[in-house]
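Here the complex is missing a single protein chain, while all its other protein chains stay put.
Then we have subunit A:
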Amino acid sequence: MRKTLTAISLIALLPAGVALADDDYEKTARGQSQSRDAVMQLARENGWTVREIEMEDGRYEIEGRDREGRKIEAKLDPVTLRVLKMEHDVEEDDDDYGASTRNPAPAGTVAPPQNGLFGNGAPPKVQVN
């Protein structure tokens, strides 16, 4: 009886384990990103002070400073959070840490510039295929 129960338990457990493994594999294969909280956790572990996290070109991009206070820009694989690229002493986007240039206002937030090129002043309609 005991052997039978053990056997049933094992049979019941095996497919579940296999299913879990498959699920994990599929998530990875689909490239399901980890959360920004996970990125922040990684940053804390590395001693980085984070100023900005964003997803760009399918990768997490972190701007901030390392534990020595140097400006950094790190690019992370969104699935594994492996650091793909790390730059030090990069120019920052705005003046949180000093003088630098500002980013332009994205389309849709302000009217296009009045440069005489846009006939009716309406913003362009844009799509990427």
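Methods note: contacts are C-beta pairs under 8 Å (C-beta built on N, C-alpha and C of every residue); 3 or more make two chains touch, one makes a residue touch a chain; residues count from 1.
Everything that follows uses one rule, which is that contacts and distances are computed from a predicted model.
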Chain excluded from display, named as in UniProt, from "DNA metabolism protein", "Tat pathway signal protein", "ABC transporter permease" or "NADH-quinone oxidoreductase subunit D": "Tat pathway signal protein"
Sites on subunit A contacted by the missing partner chain, in the whole complex: 56-57, 90-93, 100-113, 115-120, 122-129
